[in-house]
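Working notes for the structure below.
The complex appears here minus one protein chain, its other protein chains still in place.
Chain naming follows the written order as A, B and C, and within any one chain the residues start at number 1.
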């Protein structure tokens, strides 16, 4: 099993050696370990310098403002901060939020928590292809709507939403717009200005960066300040307390720098592999693609396999490290609400697999994956009851 | 300035090379990078194994239960989770909290936030030595008190509180007891059982571990569950969502393992250096020790220097990297509320310095620090106006 | 962390299917794909004994392994063996977790239905 092929990049990705080196520089250098808040001495100031450089790199990739970036422990925290923080900060203007039914749990659960606090939330449903119509978002707006939150790319299907269209609608209605770009950053262009995004959540570990670090980028003109969700030492302009993890932040900076430089060629390469994988399996009976359409990430293939029981399917494909839904769902055992929203039955959801590729996926791995996939599916389907008449 | 002597270990500490190696093992190993939630494949399960091993190491040092540990982004988050999470979870029983006036900002600000939500908080004041009397805590208890939060060692003075006595009182009154041990863990014995602590906050970076990782240890019998402060993917038994940063957690595990093995000899060594430093400067006129008494950390020396203006004092001592209070206060510019609670005037607080030592502090550095300190203070005091009669 | 691990017996028997030629003198089924588990069992009768016992399955690895093993075990046995299979034995041999009790009962139901079809056939014949 240790020789299994990793096809779960959408859950997390291995660390790029160049990112590792950037982190190690902070971890080893006896001059760079300071607390960035300790600006009374050079250790602290040098550390603050590392953080500032990373902020420029991160903001650079998403066309954000480095001075309006808030470092977090990941996209989960960034989403919580964006939604709960904005809701609290804007509560006087209204208590209604619009989001979609296929957001990441960290958005949905934040919204549910707000509902328990007296806010109202409209969950817009996607169509059967997984696309959320900007018109449906607009229709959900009310005079007391203070925030719209729509993810850029879905973590299960890779489906890309038309956030620029939603951004234009929000701007026209003067409503703040949050985008969870944890899955899309570095895989498609993310431009806060062009997309009219006011708050953007990202993280590093989905792009071969370190786990445990992310950022919320604020637009700065439309929103410069939100209520913190943690309370403490006043770091990060009072929006997020706690000692800044300099090596993690340096790692995230390096991660996004690499994306800035290599995204185009790298995405083309991965798309080629992904398509090769799909072409290798799509003729199998009962194999269907979820969230089809051109508007999806080059890195994700979400397929359902009819006539193969889900657990046995995963058992049969043990030499492929993949996911039955989003990683967050792996331990819960509940059928994916994202695939449900696409109209799949619970049994078919159980027999759905997310294969996600990334920087270190090779052609040889893909060819091996095709063989394994075919062998497993064919083995199970040969058992399928439908073929026998009782 | 880059050659300055680091005496700010209480703000943060350099990474121990052994901790670095433990982190690097996760960062480099192409089998250990998985998402611990991805338990459907071996990458995820191996990562989960790393996390579990670290939990045992961390819990081992504080005599806690590894299965009741919640990983956080640091002690700030652990304190927020402990206080806000417990308050919410126990709100039906009452809405009163007892803490002290000299807690870390992450405790005080969490309490202030709760006050804004309708809770009541009693802030017990220490005596002039900095000691919080357990009797004063007991006197502050009310029938609706749900939580007592007292820090183990103070981050500015190093003063150690009698948490075991407070623990016994809380147990007798059936009130939950939270201890912020961010500064004490690894410097004095921390034993959740013996001290009757129900919730314990710790982090790694004050002990030569990585920044950006900490833990809240729950007692498990008295409290197993609290309300999360972030919402999301259900990780960590629903108490703290977000992808676990495996390398950070492995680093924290390694950090606490080293503390377990080396604490006694290491603390004795540092105490020797600290005392040497104090003996080298205590004869200077106007130099006084804050938070004196045997019950204080071996690593911290908090001194006030009369007749030397604070900013000039720090300027004159630029070759010593030290802190004017806690690092969190460095950027705020407000006089330390901890020293205020000890009865110091604002001007004397400005002229107070925290010198804190740690694992890599050498004898040569201390001897050099004594020389620098004397030179700076003597230079400034020679200017002192009091000496001239106008 | 609830990590689902499979016993070596499951690893072994999941991949050891009975021969593909299945008899269908007698047969029984239980469950459905919609409900997540379906078990179909069929066999020939040769000199009053079970022959070419085979399964059609939409089922989890534990049930798959059980059935592959049962196909071996039942071969050449008297039809009564179909209803003498003990769920408890399967649970032990394959180290099946309690939450799968329902799925084991579907298997049991299919075996019973198969035995019923044998009895009906005997009555008719």
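Definition applied: a contact is a pair of C-beta atoms (placed from the backbone, for glycine too) under 8 Å apart; a residue touches a chain by one contact, two chains touch by 3 or more.
None of these values were measured; they are calculated from a predicted model.
Shown as candidates are A:28, A:52 or A:191; the residue that touches the absent chain is A:52.
Residues of subunit B that touch the chain left out of view are 307-309, 311-312, 315-316, 331, 345-347, 350, 379, 382-388, 390.
Throughout what follows, only the chains that are shown with their structure count from here on.
Centre-to-centre spacing of subunit A and subunit B amounts to 33 Å, using the average Cα coordinate of each chain.
Contact of a single residue of subunit B with at least two other chains is seen at positions 39-40.
For subunit C, the set of residues touching two or more other chains reads 1-2.
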